[in-house]
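Following: one structure in structure tokens, then a few remarks.
All protein chains of the complex are present and in place, except for one that has been dropped.
Per-chain numbering from 1; labels A, B and C assigned in written order.
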Amino acid sequence: MTPKDDTWKARCEAGFLAQGVMGTLGVRIVSLDPGRMVFEMPFAAGFTQQHGFLHAGTVTTVLDSACGFAALSLMPADREVLTVEFKSNFLAPARGEMFRFEGEVVKAGRTLSVTRGSAFADGVEISTMQATMMAVAMP
Amino acid sequence: MTPKDDTWKARCEAGFLAQGVMGTLGVRIVSLDPGRMVFEMPFAAGFTQQHGFLHAGTVTTVLDSACGFAALSLMPADREVLTVEFKSNFLAPARGEMFRFEGEVVKAGRTLSVTRGSAFADGVEISTMQATMMAVAMP
Amino acid sequence: MTPKDDTWKARCEAGFLAQGVMGTLGVRIVSLDPGRMVFEMPFAAGFTQQHGFLHAGTVTTVLDSACGFAALSLMPADREVLTVEFKSNFLAPARGEMFRFEGEVVKAGRTLSVTRGSAFADGVEISTMQATMMAVAMP
Partner (left out) sequence: MTPKDDTWKARCEAGFLAQGVMGTLGVRIVSLDPGRMVFEMPFAAGFTQQHGFLHAGTVTTVLDSACGFAALSLMPADREVLTVEFKSNFLAPARGEMFRFEGEVVKAGRTLSVTRGSAFADGVEISTMQATMMAVAMP
């Protein structure tokens, strides 16, 4: 997929750093490409559900950011990204040491982009997301 | 709605306390009723997106738990609850001091329950969720 | 909810009549109000799944239109409505003689509107929908 200008990578990195929750969760960027982001985070005991696995909402938080920045990477430089909605299915318990999150653009539109995400626990797919992202003018 | 036994409240409270992420986020129970849970949390700077508002995933984490325990409250005592899937729409930025999360059961089935959640920032609705919860045998 | 001009009702009725599938399915308007539509259709054997009940997709077709026209009723006169996405849960088999479909606006935005729908078979709720609708300029 083709970005609209040369600033896409810097804009995505800056946006990622500005999200307090990414630092709190210990998420790091594995790779940034136009229309596709890969993040990872190690297990963190503070973000679990009742069985000691990562909470579905924690998994969803990182998937949402991966999908959001994938969409942002294809938007013009004067746009920001907002999550319109997402839907996640949970395929297996989020049990593991290292979690991987992939977000990619299915369809990049002028206003709305459709994205898809997948999360993995030690290589096993645990969640799949379908999300709509919106390009909005910078405030 | 009618719970299946007298332990529903204790089971929901114990499950809530066992979720590490509820404590980390500073969530507290406002009210527990059969088929309906209300939680709240104050703004927390560590869980934000790039504009300094609560991240959509943070909002979804608490809504998922509110919907999950609402479903659990109507299940038999030997069952646990798992999130099958959820879908959230975001109606307004999660900007505010105090956030409220309501989860309630729309249809309680033997295996699957359909739930609905709403999140509010200082009284303004910011997100609406539709989620499927599953009753599974205790391990 | 307050419509933006006096033509909302005529625009919704004309849009409904222009949808070939509404006539084919035998759907009729029960009531039109700003931000809320109620439709109904009798059972039709040509639109069933393998047990002879209405197909989930048939139920969804009418719910989508009820939600779409509910959104359209609050848009300016020079706008059309498109479905961005929807999500439906199925609560019970679509078994019955008469089916009722309610669509209403949860949040009306300038570009996007969030809507909610419920379908009933002989008074029993069988499906609940959460959908995003978009206002687009007339071609």
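We adopt the following convention: a residue touches a chain if its C-beta (ideal position, glycine included) is under 8 Å from a C-beta of that chain, and two chains touch if they have at least 3 such contacts.
Predicted, not measured: the structure shown is a model, and the values here were computed from it.
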item	value
Omitted-chain contact residue, chosen from A:R11, A:H55 or A:K87	A:K87
Interface with the undisplayed chain - residues on chain B	84-85, 87, 111-112, 132, 134
Footprint left on chain C by the chain that the document does not show	15, 18-21, 23-24, 45-52, 55-58, 60-65, 80, 82-90
Interface with the undisplayed chain - residues on chain A	87, 89, 91-92, 106-107, 114, 116, 125, 128, 130, 132
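Quick note on the criterion: only the chains that are shown with their structure count from here on.
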item	value
Angle of the C-alpha superposing rotation, chain A to chain C, to the nearest 5 degrees	180
Cα-centroid distance, chain B relative to chain C, in whole angstrom	28
Gap in Å, rounded to a whole number, between the CA centres of chain C and chain A	32
Cα-centroid distance, chain A relative to chain B, in whole angstrom	22
Interface hub residues of chain A, defined as touching at least two other chains	84-85, 87
